[in-house]
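Below is one structure, written out as structure tokens, with a few remarks after it.
With one protein chain withheld, the remaining protein chains of the complex are depicted in position.
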Amino acid sequence: MKTSVSVALLLCVTTFVCQAEDFRQRLISVEENIRHESWSLEGSDFPFKTASPVSITKKTLHGGKQEGVEVIEVDNGALRFTVIPTRGMGIYEVVKGDLRLGWNSPVKEIVHPSYVNLNSRGGLGWLEGFNEWMVRCGLEWVGHPGEDKFINNVGDEATMDLTLHGKIANIPASEVEIVIDEEPPHMIRVRGRVDERMFYGPQLELWTEIATAPGSSVFTLTDQIVNEGADDQEFQILYHTNFGPPLLEEGAELVAPIKEIRPFNDHAAQAIDKAASYDSPTPGYIEQVYCMELFADENNRSEVLLKNSKHDRGVSMAWSVEELPYLTQWKNLPALDAGYVTGIEPGTSFPHNRQVEREKGRVPKLKPGEMRQFQIEFGVLMSEVEVSETEESIRKIQGDRETKVNSEPEE
Amino acid sequence: MKTSVSVALLLCVTTFVCQAEDFRQRLISVEENIRHESWSLEGSDFPFKTASPVSITKKTLHGGKQEGVEVIEVDNGALRFTVIPTRGMGIYEVVKGDLRLGWNSPVKEIVHPSYVNLNSRGGLGWLEGFNEWMVRCGLEWVGHPGEDKFINNVGDEATMDLTLHGKIANIPASEVEIVIDEEPPHMIRVRGRVDERMFYGPQLELWTEIATAPGSSVFTLTDQIVNEGADDQEFQILYHTNFGPPLLEEGAELVAPIKEIRPFNDHAAQAIDKAASYDSPTPGYIEQVYCMELFADENNRSEVLLKNSKHDRGVSMAWSVEELPYLTQWKNLPALDAGYVTGIEPGTSFPHNRQVEREKGRVPKLKPGEMRQFQIEFGVLMSEVEVSETEESIRKIQGDRETKVNSEPEE
Partner (left out) sequence: MKTSVSVALLLCVTTFVCQAEDFRQRLISVEENIRHESWSLEGSDFPFKTASPVSITKKTLHGGKQEGVEVIEVDNGALRFTVIPTRGMGIYEVVKGDLRLGWNSPVKEIVHPSYVNLNSRGGLGWLEGFNEWMVRCGLEWVGHPGEDKFINNVGDEATMDLTLHGKIANIPASEVEIVIDEEPPHMIRVRGRVDERMFYGPQLELWTEIATAPGSSVFTLTDQIVNEGADDQEFQILYHTNFGPPLLEEGAELVAPIKEIRPFNDHAAQAIDKAASYDSPTPGYIEQVYCMELFADENNRSEVLLKNSKHDRGVSMAWSVEELPYLTQWKNLPALDAGYVTGIEPGTSFPHNRQVEREKGRVPKLKPGEMRQFQIEFGVLMSEVEVSETEESIRKIQGDRETKVNSEPEE
């Protein structure tokens, strides 16, 4: 009923600093037993003076499988994004002018987790709710379904069937608040906590903040994963960030400072030479997946760019390769209605079944009380100049270092 | 969040014609983010003058496993029926005078889909919510649980465990509206759309209309199934229409123009001679199922009748054997409290596991954008005259054509 620690305090720990004069509004709270059907802050109600008109709206969706789903829409005057507390604080879409970050999934509604049975369809039930621009895979596992071993309550080794991409996207946030900095530029922050806890299982907490400044084309996702358990705990996180048209089209391209690339399977191996470029929708297309490690600058920061064919629209994603050392590129280019989409997916591992990733040494552990932070900065690029500047900065990271191309999947 | 096309328009396509002056009330809508706790239209609020007093009521159920379930009750002055948008637009019951179409299932509440785990009990979880007069099986599959093959996201053949009778009965409607024709006889129409969609899976939409005229003893169910996907898509539909007392009793009888009949299994084979007639409740009775094809008239229309022992109450069901070529009769005649019921179930196939039905060529496909329509007309018969007239019209369809009786189940 109550969390064991004061959430008000915890929401301000570490990077999530709060000042006394900041504007704060709790929108969902287990601690305070709060859940508003709707709420908004706009116009003259906005607590600080900003150059751009800002609005923040929380509403509840109705009808079909989206009955009861809560969404928060932030418009910073330059771009607008929609956060889904009910689906693990995923982000449904980001819109700036004529550019929408997101995709047209065959799943049309924002599906309430109570309609998703992760175990169905041989562990592929996650796909019944998959339509977000950015959805987290994790936290106990991120990859493909299949058997893995664990130690059960009587101390014996037991097997369990992992389900596709883990549970976190189908867990509703326990605490959600809006913070607006008192200090200019009056950053707008949507914060939330999502718990992946069970008895005789993980006690992982995800703390997330999506932050943007009024009028900015940039926003930053900052996640902290904490092991609240008494024992060392494996965890995984993978940011399944998905792009359809208009950015994705024939001639669109992924620009990245690739240190090493490898096909996910034999099918992808056949087309590895053309991994970076995208074709038009191709009915019957089978997904191609590539596993990469990136070069980074002297601060371990790397960056990638997805740009359209005319090179006048793009999105940049920058992160630390210490935090997220592995990048998965998912190319799914069938007919438009079948989900024409590419995933740019930085993670703590690749999305093989956890058993495989563990063998390869790519499943980290958190000690009791330990916290690990992940940050991704997104830029929405609306001109040739912005696109070419970003491309230049990525080329600079690569420098004259060569990309190692593995033509075969990992054994 | 929004469907990709305008629902307002689609709800009027093809047979679902709307006129500008018709009364229309949206009750549930993803498109418009609508969900009313309750709503009603009756007495002087009714928009047109009718001979019989008409009322339409929408309410939300509370308590137990029916918390949040939405139902719509239509009383046309002569009969009353209850539609369940939350359970795939199934029909809970139909009542006319002393005759209730429906049955007394051990399941007493109208169960919210969030309490139904289709995968439980070896794929029999569907039975935790089964108590409707008419519940659709489908749309991806309709039959018995068990393994079937499919092509997964990496293009490989994979297996999945089908669950009993498919998903559609446990999917809430995305759009529901009431339409009342401006033109006499001022037909009352309950329309809804139920989506069975997933990524890397089917994109099937069910459009349904239940229509009746004020004062009439007849109502018509019209369904359209559309493949919204980019690829050819298998589908199945079976109308699991269930009758208990008072219609079902010792001496009740199913009258049908049977072209061919076959027992579902060895157990049913033993009693195939008495398939048409019903016994009184028999503790320990094991279900008997018969698979039939019917003769039809020159318009491919066939008709069946279930009548009580005194032949003064009955229900008629008429449909096109082009649309629904297979009829399954389910006889479940244990003690009253255990669910004394018979199912009269027209479908696109029989309810074997889909793998079996596919082998027999009874699993149709829809091309991208293709629509298939299904219509059943139900008549509630309240006198010996009505019953005998219906019987006569069925005998006329049979004519002197012989019924082929297969004593063995299909191999």
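Letters A and B name the chains as they come in the text, with residue numbers starting at 1 for each one.
Rule of thumb we're sticking to: a residue touches a chain if its C-beta (ideal position, glycine included) is under 8 Å from a C-beta of that chain, and two chains touch if they have at least 3 such contacts.
Since the structure is predicted, the reported quantities are computational estimates derived from the model, not experimental observations.
Visitor: Pick out which of A:28, A:78, A:94 or A:268 touches the chain that's been left out of the picture.
Guide: The single option touching the absent chain is A:28.
Visitor: Can you work out which residue in B:40, B:120, B:277 or B:373 touches the chain that's missing from view?
Guide: The one listed residue touching the chain not shown is B:120.
Visitor: For the full complex, which residue in B:46, B:81 or B:130 touches the chain that was left out?
Guide: For the chain that is not drawn, the touching residue is B:130.
Visitor: Just to verify: which one of B:33, B:55, B:265 or B:398 makes contact with the chain not shown?
Guide: Considering all chains, including the one not shown, the answer is B:265.
Visitor: Extract the touching residues of chain B with respect to the undisplayed chain.
Guide: Looking at chain B, the ones touching the missing chain are residues 59, 61-67, 71, 82, 92, 104-110, 114-115, 117, 119-122, 124, 127-128, 130-131, 265, 267, 283-284, 286-287, 334-339.
Visitor: Could you list which residues of chain A touch the chain missing from the display?
Guide: These residues of chain A touch the chain that is not shown: 1-4, 28-31, 33-35, 68, 113-114, 117-119, 152-155, 158-161, 163, 171-175, 195, 197-201, 203, 228-231, 368.
In the analysis below, only the chains that are shown with their structure count from here on.
Visitor: CA centre of chain A versus CA centre of chain B: separation in Å?
Guide: Chain A and chain B have C-alpha centres separated by 41 Å.
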